[in-house]
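The complex is shown incomplete by one protein chain, all other protein chains being positioned as in the whole.
Take a look at chain A:
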């Protein structure tokens, strides 16, 4: 029998950016723990459909060079923080200095904050379910630390632009940690983009902890270039009556994966998770979500839509785990899928594990194609066939796009999705 492939030791050597000692210590601990880590294979249940797309060759292990400046100027409305290859670019960033709100790069944290952070990093993510998120902890070279004091409210969305420079081969490890205090509020928009065409790996991890009554809105756009493998993970822990509202939009690539794990740990916590994925060509995208209903009286509402064209492949695996004490849980999961060609593949798997007896839990998954009668109706009015296809495909996801709460993001996302889908029908 062939031995299971393990993570190459080349991946365990971080770059040379300076970080506070507690974070350096954490990093090396994680590195040691990852030595000889078996890589996922087809037999690894939660990597069943994606392991063959994952290519962790040694050339990707190199930390991408840090130039300390971003590429072309990014026109971002409002507050923004720019990361280049996982390292913050202060000159390109613009965010407020407000009482009660700390926004700092990891590199600038004092030792006491850094050691507090080192204690808390990775606590929101289950190591087994989001296996490769630990690689980020062994490799990050900077990160964004956000803390909201009780009742602090950030008055505008904060954009975190993570730009990866794919002009040479290597990897980047963006990291964000958000600590939302009691009844605080923040909207965070993460945007992952890239320059250049060389194969690179982006391994991004974001964590949120929400204290009682905190309200966090998270928008996550994964829109990197053709040769970028993206392994992303988001971990969330929610205390009583907190609200987490998530909107993920993913464009396909050679290997794209997002693990989203939410723990509803105290009564009254609730979350809404929306997701849209589009893939074309030979692209791949895999969403794995886990909602842990730990405490009673929590609500979760999850809606994911995938659209796969050409020979592309989309995966949705949604797990809801209702613990024994989580009576009166209310969980709703819907996953609808649209196949635009006979060569495309979509795998969807709802996983419900329920140990409480007084809960409402509903799930539904469908896979379909564009309706021929609808196409005929549109073209019979003179509408161009490609435009009719695009309109109907956009119709499949419009409802979710319209729910993105930040207007500028909603509009640009709609334009990008529209272009992507138009392109699909052009090539067909």
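Just so we're on the same page, a contact is a pair of C-beta atoms (placed from the backbone, for glycine too) under 8 Å apart; a residue touches a chain by one contact, two chains touch by 3 or more; residues count from 1.
The rule is simple: contacts and distances are computed from a predicted model.
*Asks:* Identify the UniProt protein name of the omitted chain, choosing among "Tetrathionate reductase electron transport protein", "Amino acid ABC transporter permease", "Cytochrome P450" or "Fe-S cluster assembly ATP-binding protein".
*Replies:* Going by UniProt, the chain not displayed is called "Fe-S cluster assembly ATP-binding protein".
*Asks:* Hey, which of A:113, A:367 or A:392 is the one touching the hidden chain?
*Replies:* A:392
*Asks:* Hey, which chain A residues sit against the chain that's not shown?
*Replies:* Looking at chain A, the ones touching the missing chain are residues 371-374, 376-385, 387, 391-392, 394-399.
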